[in-house]
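Of the protein chains in this complex, one is absent; all others appear in place.
After this line comes chain A, so read on.
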């Protein structure tokens, strides 16, 4: 191991005279990245394999009731049967072929995204206004502070009463789930913007509005994005919960249909998909966060 490493360094040293430094360090960085990715993929694979094998083993040995805890290969095979079970139940139109699952994923994602975008923009707006107009802030912030700790799930009954079962209720739940917290975070972030930046802008001739939009806003966006990412999971869970207790269609509804039909395979299939999609979304968010934080350099994230 050590030996191959040092010979690698030697190889680079030979290159040094011919290859421009930037290209060389880029290719080295890329190689490093691939190596890291491969190692991490290997551990993922091992961990999953171990988990699935244990599960399969326990069910194969007959230690558990497979009606309640079906082995992975069975419930994954359930993908083929989704049309039969799901489409009449969760109100998804027949789109021909086996697209019911996809439709459910899209339905859930659409709700989460709509709620997040609306919540983010509204929180930024209200938080910004609360800082800009002192009176407005004094009048609204106490109420927002009181509403913030109410878990998004606790809003579901009200949402269904107010919006009926459908997209409206689910989007509302995501919205309230992040709006209050993110508004408070916005106020906090704005108050914590380094006075040095504000003074610099003022000396350079910025008026109050310019300080707000040209300095405070770019300074707080990365913080808020981070908080959005943290709160995303609460919102994600709230949508699934809403889909389970009434809002039709979506991934949560699949799990619920599974329970109602006493079809554990369908239930677990739904749960597995929820896990995978949730994970992929977080990866997506992290990528986006790096974009938003481009100016910090990747080492600071």
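One rule holds for everything that comes next: a residue touches a chain if its C-beta (ideal position, glycine included) is under 8 Å from a C-beta of that chain, and two chains touch if they have at least 3 such contacts; residues count from 1.
As a convention for this text, contacts and distances are computed from a predicted model.
Undergrad: According to UniProt, what is the chain that's been left out of this complex called? Choose from "Alkylation response protein AidB-like acyl-CoA dehydrogenase", "NitT/TauT family transport system ATP-binding protein", "HTH-type transcriptional regulator lrpC" or "CbbX protein".
TA: Options "Alkylation response protein AidB-like acyl-CoA dehydrogenase", "NitT/TauT family transport system ATP-binding protein", "HTH-type transcriptional regulator lrpC" or "CbbX protein" considered; the missing chain's recorded name is "NitT/TauT family transport system ATP-binding protein".
Undergrad: Pick out which of A:214, A:229 or A:259 touches the chain that's been left out of the picture.
TA: Per the contact definition at the top, the residue touching the missing chain is A:214.
Undergrad: Any idea which of A:55, A:197, A:225 or A:285 touches the chain not displayed?
TA: Checking the options A:55, A:197, A:225 or A:285, the one contacting the hidden chain is A:197.
Undergrad: In the complete complex, which positions of chain A touch the hidden chain?
TA: Touching the missing chain: residues 196-197, 199-206, 210, 214-215, 218-219, 294-297, 300.
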